[in-house]
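I have a structure I would like to understand better, so I am pasting it below and will then ask my questions one at a time.
Removed from the display is one protein chain of the complex; every other protein chain stays in position.
Note that the chains take the letters A and B in the order they are written out, and that residue 1 is the start of every chain.
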Amino acid sequence: MTDRNDFISHDKLMNEAMRYKRGSVSRRHFLGVTGLGLASTVLASSLGRPALADGIGDRVVLASWPNYHDPANFDSFKAATGAAVDLNVFGSNEEMLAKLQAGGTGWDVFVPTNYTISTYVQLGLIEPLDMSRIPNYDAAAFDPRFAGPGTVDGKIYAVSKDWGTTGMATNTANNNGKAVGSWKEFWDMTQAEFSGRTMVHDYQLTTIGSALKYFGYSFNSIDPEELADAEKLLIAVKPHLFAITSDYQPAMRSGDAWLAMCWTGDGKQLNRDIPEIQYTLGKEGGEIWSDFYAVPIGAPHRDAAYALINYLLDPKINMAETLFHGQPVADSRVNAMLTPERLADPILYPPEELLKNLEFGAAQTLTNPDRAELMARFKSA
Amino acid sequence: MRLYAVAVYLFLYVPIGIIVLFSFNAGKAASQLQGLSVQWYGKALSNTFVVEAFQTSLTVGLSSALLATLFGTMAALALQSVKGKLRAVFDAMIYIAVMVPGIVIGIATLIALVTLFDWLNPILKALWPIADAAPQVSLGLGSLIAAHGLFSMALVIIIVRARVAGMDRSLIEASADLGATPFGTFRQVTLPQIFPGILAGFLLAFTFSFDDFIIAFFVAGSKTTLPIYVFSSIRRGVTPEINAIGSMVLAVSLCLLITAQSILRRGAKT
Partner (left out) sequence: MQPRYRTALFLLPATAWFVTMLVLPLIVVFVFSFGDRGPAGGYAPAFSFDNFLNLGARWAAFKNTMVLAPAGTIACLLIAYPLAYYLAIRASAKWRTMLLILVIVPFWTSILIRSYAWIFILGGKGIPSLIAALGLGHIQLINTPFAVLIGIVYGYLPLMVFPIYVSLERLDKRLLEASSDLGAPPFNTFLSVTLPLSMPGVATGCMLVFILLMGEFLIPAMLGGGKVFFVGNALVDLFVQSRNWAFGSAVAVALVLVMLVTVTVYMRLTRRWAGGRDDISLM
């Protein structure tokens, strides 16, 4: 045993390395004790990586979805820790997966959906979370229906952010005050009264899934015949679409589009600002999903990543988030702080008879090559 | 005829005018003018990520342009003395570099580099004395400069080669007859004649790299260039900040162009 930083026994080095790997000590401690701090700083600056600083660094890179975070929370995070949040927005899990597969994303935190997590673990793209660094997460407080998919093989890889549904948003002012209530109506009206005014997601899972619901098939179907029916419908509908995009809020707000395939939170935000826009679920069924926070392997600012996740899971902050983005959260501590009217809001908490028809997306739906190819053919057509 | 020209100029500049106009929007919407203010310029300039994207674009642009101009000029000069099959091969490579669409170059570079890194990184990790601190290569500044420089270099070779071909040979012979060393001849006779071509090549190379989106989109990795930032902002939710960025880029391009034009004009006079 020695106190001098320039001499360290092999055993102590391995010991400290294992402690660091398990996350029991901070990187600073490890590097200081083993004398690697200085070496690493020199190496890092010559390789162009940011040198160590006090605290968690000056930034955290977050890959997430449109309209999904309250900018005020990012400002307060920056004020509290000095790290600015660099937000990259994506419209589908496929894009996130593609970027992670290509490597070198530079992301610290990202927001995957429930059915992607097992694939990420299989591909070795995300790391098990060090739960000791996320004290704000209380496993008992989270609804296992929504938090469960984050645990793979007994290890927690992702913590629950929120959950929601995929339905449709109608600008009822263009429909005699009625909201579209079924996928049959959605796809039929797009080809008739709503021609040139409808938007669908640029996202294989929901667009193909909702087309499958028109026929009453499963949202997750990978059956070639059912997919062929869905493809025929999509190709027939395509000339009547206004746009294929997951970022449909601007067009709905400006009135260019009257009907959009929509996620819960966007539906809530639109309805809050423009009451004529109503969010409904298709009565045949559709998708229910939950989103998570995860840390990709090779995250350049791991300290900042954990700090951000922990910060956003603080029940008070999480409540501010849910009030902004309009998605329900699975944390009972947050739900306890919400008003009864909020908890009764049918957009956020749909009635049971509609909820029971919804399906969670499946991992194989994401990776199935036929569905990916169908979507590409549809966009190409 | 003049009316037609005016109409075309209007067609070219009204959209730019709209962009500049909305950059002074006091409101937040990108489609509704709500009074005038310079707030968005302030916001853009103080936005760390905008400044960084700009710095990245600048670094990549200057580096790739410098390297491309240097190596391209050298190659153009050397190609004078190369004939036959070797010359044909080189011409083919230049032709391909210019002809192949940027998107294919971007994709090819992406998959080639990712395959290379997937193979290289585990080896680095295994060989490096301290396992967890092994440097890992990934897409970033290096891949950006390398990919941009490729196309720029081909451009420079074409431009400088044409310039070299159009040179007055008798001057070079005269210089040699008068006893100048090859380097001296180069410096005092050849270089001044081809310099406008070199400068033009450099400016074109820089502009190409600074404005490029499609190649950067594939090979930038974790880095963000200004075009990538603008493209993702259009996705993120449009504010007049983009208009401010666009107007500033336009103003800088304009100045660069006018400067280049006056340098070239002065150069041509001598």
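One rule holds in what follows: a contact is a pair of C-beta atoms (placed from the backbone, for glycine too) under 8 Å apart; a residue touches a chain by one contact, two chains touch by 3 or more.
Because the structure is a prediction, the values reported are computed rather than measured.
Q: Tell me which residue among A:132, A:254 or A:332 touches the hidden chain in the full complex.
A: The missing chain is touched by A:254.
Q: Pick from A:244, A:260 or A:312: which residue touches the chain that isn't shown?
A: Result: among the candidates, A:244 touches the missing chain.
Q: Could you list which residues of subunit B touch the chain missing from the display?
A: Within subunit B, the residues that touch the unshown chain are 1-2, 4-5, 8-9, 11-13, 15-16, 18-19, 22, 30-32, 70-72, 74-75, 77-79, 81-82, 90, 93, 96-105, 107-113, 115, 146-147, 149-150, 153, 157-159, 161-163, 196-197, 200, 207, 211, 213-214, 217-218, 226-227, 230-231, 234, 242, 245-246, 249-250, 253-254, 256-258, 261.
Q: Which parts of subunit A face the unshown chain closely enough to count as touching?
A: Contacting residues on subunit A, toward the hidden partner: 92, 94-95, 97-99, 101, 119, 122-123, 196, 202, 204, 238, 241-245, 254-256, 367, 369, 372-373, 375-377, 379-381.
The definition used in the following text is that only the chains that are shown with their structure count from here on.
Q: Could you pull out which subunit A residues touch subunit B in their complex?
A: Per the touch definition, subunit A meets subunit B at residues 17, 20-21, 36, 40, 43, 47-48, 59, 61, 66-67, 84, 86-89, 91, 102-107, 247, 249-250, 254, 298, 300.
Q: Which stretch or stretches of subunit B touch subunit A in the complex?
A: Interface residues on the subunit B side: 31, 48-49, 110, 114, 117-118, 130, 132-133, 135-136, 138-141, 221-223, 232, 235-238.
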